[in-house]
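Just passing along the structure, written as structure tokens.
Showing just some of the chains, left in place.
Chains: A and B, in written order; residue numbering restarts at 1 for each.
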Amino acid sequence: MLYSEKVMDHFEHPRNVGEIANADGVGQVGNPKCGDIMKMYLKIDGDVITDVKFKTFGCGSAIATSSMATEMIKGKTIGEAMELTNAAVAEALDGLPGYKMHCSVLAEEAIKAALADYYKRQGKEVPDNLKLPCEDEEHGGCCSCGH
Amino acid sequence: MKHKMIYADHAGTTAVTPKALEAMLPYFTQGYGNPSSLYAFGQQAKSDLEQARATVARCLNAQPEEFYFTSGGTEADNWALRGVAELMALKGKKTGHIITTAIEHHAILHTAQWMEKQGYEVTYLPVDGEGRVDPAAVEAAIRPDTILISIMAANNEIGTIEPIAEIGAIAKAHKVLFHTDAVQAVGHIPVDVQAWNVDLLSLSGHKFGGPKGVGALYMKKPLRLPALIQGGGQEKGRRSGTENVPGAVGLAAALQEAVDHLAEESARLAGLRDQLLEGLTKLPYASVTGSRSQRLPGTASFVFEGVEGEALLLHLDAKGICASSGSACSSASLDPSHVLLAIGLPHAIAHGSLRLSLGPDNTQEDVAYILKEVPAVVNYLREMSPVWDKDAQKPTWVL
């Protein structure tokens, strides 16, 4: 099969879909040209991510990685969330086909973008490791498909 | 519980028809003789192979000697392009110019790109918003060094039928060789190599109820391309390799069957297809890709803004509907289909494509089910899409 059972489970029954009305941090990455856009909403209480939601336009693995990533940071501290790597998300899904790994990169970046937004809203300086390689591009965010 | 499977990807591949399978079966374990062998048992296989060739020829208004069996449409396409180039090289023209279109199957496009690396020049003609090539543009592109025009008879992604007979007349008038990739056309619309004035035509068995792994290249007499695959001298020395007799027999039986029922079956399919085209474009920001009037009878193709094709397919699969987004072959690529871009769709929209291609096994009930499920899935995905405005029912993007 194309995807692991875990991927299919998260794709067919994605966790934490939706928006958070009064989010403390919102980040969007991806590019419609590439067929993948992820938007993350964070509710943060003190140091802890108390709630997280996402909306994703993208393929099966884009939706599954969004879902898995939200599960992995919910209830975690900001520090822990900052540490989340795309490899960890992919691993938690029992792997992704090679040409779909960019989706897991997108999930990592969406979280970082939302955290960066949180820092900004708080008037704090954005930590270096939350800066995305091509932050100032239009449509907000990186595009691994080359556009 | 999962709904029974509805196979709506007939442009991707088809089941072998019971008749075709029945025709093939004896050749695996009984009439398995090598057609190149001398004894009667082999000569019988040879004569059955020739029968199959004659059937194919009859179905397309050609002569049996004008058909060479290949391993499929892809090989036929590769052979047509490289073979013409080699033929010309033998005549002293070591380079030259080829005219094709931006919407060809990759079997043509990748071969054409390869030939560019070998020093050939290739013109990739644009198409209009419906995917039609302008015959006048073909004529305008012809140069003194043009060695070949290769234009598909019908597009595999959007179902658009090209004006092959008009282009054939132009090619003939300018004495330029003309190849058509008719893999999607043969068995689905009337194909007459003489009326079309084609010199070369590719077809593939599994697109019309024949087996996978067998196709054919038509070469109008007296045109004879050098072999792409050389060896024992089968197929009059032009395509070596022990003949796939069951494959050729199955292809011929399926083609005969398809041609016998072409008029009624294409009318039936067009009726079902039109229900899909109308029904699914009732969704907002949903549109048909390809031509409304010049369209393969079984192929309905769409784009739905704000959703992504793969996600759409996977959800449809979960509901038992087999469909495709762009060409089956390119599903592992990250770029949206070159065909959808060529008809002028922005990338973002092209990602949301869906092709439903119907065949003999599809019924009115299937269509009703599809008409219920596709909108449900599109709405569900749009709900979770950050680029869809639920209240305004339109995408948030400005493209």
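Annotations
Note that in this section contacts are C-beta pairs under 8 Å (C-beta built on N, C-alpha and C of every residue); 3 or more make two chains touch, one makes a residue touch a chain.
Since we're looking at a predicted model, the values are computed, not measured.
The complete set of protein chains in this file's complex follows the formula A x2, B x2, whereas only one of each kind is placed.
Throughout what follows, only the chains that are shown with their structure count from here on.
Chain A and chain B have CA centres that are 39 Å apart. Partner chain B is touched in their complex by these residues of chain A: 8, 11-12, 14, 17-18, 28, 32-39, 55-60, 62-63, 97, 99, 102, 145, 147. Every residue of chain B that touches chain A in the complex is listed here, in rising order: 306-311, 314-315, 318, 332, 334-336, 346-348, 351, 383-388, 397, 399.
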